[in-house]
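Have a look at this one.
Below, a portion of the complex is reproduced, with chain positions unchanged.
To keep things simple, chains are lettered A, B and C as they appear, and every chain counts its residues starting from 1.
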Amino acid sequence: MDLPKRKTDIGPPNYRDFLPPVISKNYGDWKYHEVLSPGVMVHHAGSGEKIWTVRVASPRLLSTDTVRELADIADKYCGGYLRFTTRNNVEFLVSDEAMLCPLQLELNDKKYMIGGIGPRISNIVHTQGWVHCHSAATDASGLVKALMDEFADYFTTKELPNKVRLAVACCTNMCGAVHCSDIALVAIHRKAPKVNHDSVKNTCELPSTIAACPTGAISPDSSKKSVKINDDKCMYCGNCFTVCSCLEINNPDFDGVAIVAGGKVGSLRSDPKFSRLVVPFIKNNPPRWPEVVEAVSNILDAYAAGAKKHERVGEWIERIGWEKFFRITGLKFTYQHIDDFTIARETFRTSAAFKW
Amino acid sequence: MSTESDTPLLDELEKGPFPSFVSEIKKAAAKNKMALDELKQLEKSYRDKRGYWKHGGIVGIRGYGSGIIGRHSSLPQEFPGVADFHTVRVNSVSGFFYTSDSLRQICDIWDRHGSGLLNMHGSTGDIILLGTSTEKLEPVFAEFSSRGWDLGGSGSSLRTPSCCIGPARCEWANIDTLDIIYNLTQEFQDEMHRPAFPYKFKIKAAGCAVDCIGAIARADCSIIGTWRGHIVVDQSAVAEYAKQGMDIQAEIVNLCPTGCMVYDGRELYINDEDCSRCMHCISRMTKALRPAGEKGATILIGSKAPFVIGATLSWVLVPFMKLEPPYDEFKALLKKIWEYWDEHGKNRERLGELVIRRGMREFLEFVGVKPSPQQVKEPRRDPFFYWKDEDFRRQ
Amino acid sequence: MPTIEFNGKQIEIDEDGYLLNLDDWSKEIGEIMARQDEMVLTDAHWEVINFLRQYYEKYQIAPMIKILVKEIAKVMGSEKGNTKYLYELFPDGPARQACRYAGLPKPTGCV
């Protein structure tokens, strides 16, 4: 097949060519919106015009078949206009109110999950995992599927005190927004990398490898033209592996998932927050990671029961205090929870006021 | 038994209400060998609890240093379909808007040259075309670029900027996030395609402090819309919310972080001077409350994932900047920022890490931004600080 | 593993074309690699390749692009001290081409 002529540096297409006419017309002139159901909302423009949005869940990893199906549905009900959200859901942009109901019926028929709008669980931001990344210490897609099956009702119907943003990162590079999520999973290692000395000298830049280590655990092994790792200093972060493939960090017997919680990115009510460690480790147990699902459910239930309306997970925890969080969730507090990294001392409790 | 599945573990993940990525891979595998081997290798990963991808991979297209993530299976004999399985990062559309035709176009190309699997979208915001071989890269690129699509960033380059839906469908957008991102992406094509930075650089734009794109947590430069002015209160809409059962005192007033609201049971008063524009009240009473006044953005810098010094959130650099096309003031600032980074950044040192390492003063002086209390949560605590000769003269 | 034939010897390279054993490098290897890319190495190319090798020998790392660009400006004149020229010289880019021809380890990490 003949190839067309390539162009370079043209950049992406212009978004203006992809907007539904009602959006083009009312661009920047929206007045308010109403959430009509967990998966449907309507935005009102100054002109009086409206745009309806119907949101469905997506596993993010799609086949072209499915994308074509989405396109077909969009053609049928919304002039071919649709978008993806920043959390990888699909939004059908409906300009004709009459289409709302038939669209939803067809989506239901085709087993799409409609929902995710409002104070509930939306899609889980996640990354490649075993599907595509060399660095993965778990699979992201599998975890997401297992969790979302469990929390499906929170997507389609049930409410929570506020949005709960879940995320999964398959290694500590954290390509998701795990570090600022309400509840998130991050895969970790628990054994120092094994150095494949023979390859190091042909494959790795020693200074970069040494500089990659946050704890200074790596030093040159000049006799071998390689590096050596001080096991006592290594905290298994895997950054050295990122720059030097000969430092094998994967270790199926010891790899698994940590749970962090209490982060957020918006500035509403309280400043953006980092997620904090709540469960240091759960072994990988594919295909459905039941222990992880249970632990997340436990936290979610406690939040649902304890938080005030509009409180995010982190706001709730900060109000009741981490000590109470650990008590009511029954999660074990371990040495791993106590920070010993760069800003450790800022996390120590420098107060005589706390709960039992 | 011939009915036994080759992928018993993954099959488990076809059960349950949430759409299954396994079903997606299977759909692709039905007509694509690469996808089939992806499926099989993944099953093995599930069995062995480990990935089977080789480290790294350096492939690409001519004239570009970025846009492709090289990937090779570590079991190429067993899974030849994924011996090469590179991803192509296609620069998505501002706001992630598509037409059905454009999606079909993407699918057609990808079915012809790749695995038939894709992510809508990757975390940075690219269309991630998941898996093709080295020799297919040029064809893929030719097909896409000739149809108006270009590659996104990877490597030590500007990464694909992205934004929230903003003014396209949101009443709270203070800036035109879509246009800003489109304009910047066009302007900095070279920075995106030919890596020349010390490390990656990400830009994300949110229309307001709600930050639906997570800009503050994962962009070396975070643009967040805001306004200088006040909040217009429509008291009859307030009354309507109350009537419909909203407990305005508990849900709004008590949660206002600055305590600048008073509700007397009938009307809602905001002491605008004390409002920090956190967006809580506005987001909960969108019909009643509206930002008014000069619109613009806060420019923040420095957020990133945990390596090497721990995760950072972006912090305020310029408290307020007007952002109107052609965005010259912002672009000039960005170039100064890159110049500074270029001059002082070490290999694999993100901008935020650099500024933390060398201190804000030098950076502010270099990029020409004045110190202001908006840049800090609080002033320093320890009485150790630098003086320059010009400080003495100033006094 | 793929190989390059040179002087009757099979030189091992990885799936992306980088030497598996850096000691195998010689000018000719660089030239063979270039030829496979349908490129002819001029003096300008060699300035860059040699600079890369010297830099690597001295620091055990490949230089950052900005350093490479500065070096090019030094030898080729300041108007050529930019990435554009670098990509004119090595259309696949410094990592994928120049480092490979120079027999440096395969760049990793930041993608």
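Please note the rule applied: a contact is a pair of C-beta atoms (placed from the backbone, for glycine too) under 8 Å apart; a residue touches a chain by one contact, two chains touch by 3 or more.
Every value quoted in this text rests on a predicted model; they were computed, and no experiment measured them.
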Labelled copy-number formula for the complete complex in this structure file: A x2, B x2, C x2
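Assume only the chains that are shown with their structure count from here on.
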Chain A and chain B: spacing of chain centres that average the CA atoms, whole Å: 12
Chain centre separation (chain A, chain C; CA means) in Å: 38
Multi-chain contact sites of chain C, meaning residues that touch two or more partners: 61, 106, 108-109
Where chain A touches two or more other chains at once, by residue number: 208, 242-243, 245
Residue numbers on chain A that touch chain B, as the complex places them: 1, 3-15, 17-19, 23, 27-28, 30-33, 43, 51, 53, 57-68, 70-72, 74-75, 80-86, 88, 90, 93, 111-113, 125, 127, 129-136, 139, 141-142, 144-146, 148-149, 152, 155-156, 172-177, 179-180, 208, 211-212, 214, 237, 239, 241-243, 245, 250, 252, 255, 263, 265-272, 274, 284, 286-288, 308-310, 341-343
Residue ranges of chain C touching chain B (in the complex, touch as defined): 15-16, 18, 61, 64-66, 69, 83-84, 86-87, 91-96, 100, 106-111
Complex contacts: residues of chain B adjacent to chain C: 54-60, 62-66, 69-70, 72, 83-84, 134, 154-156, 190, 194-200, 342, 347-348
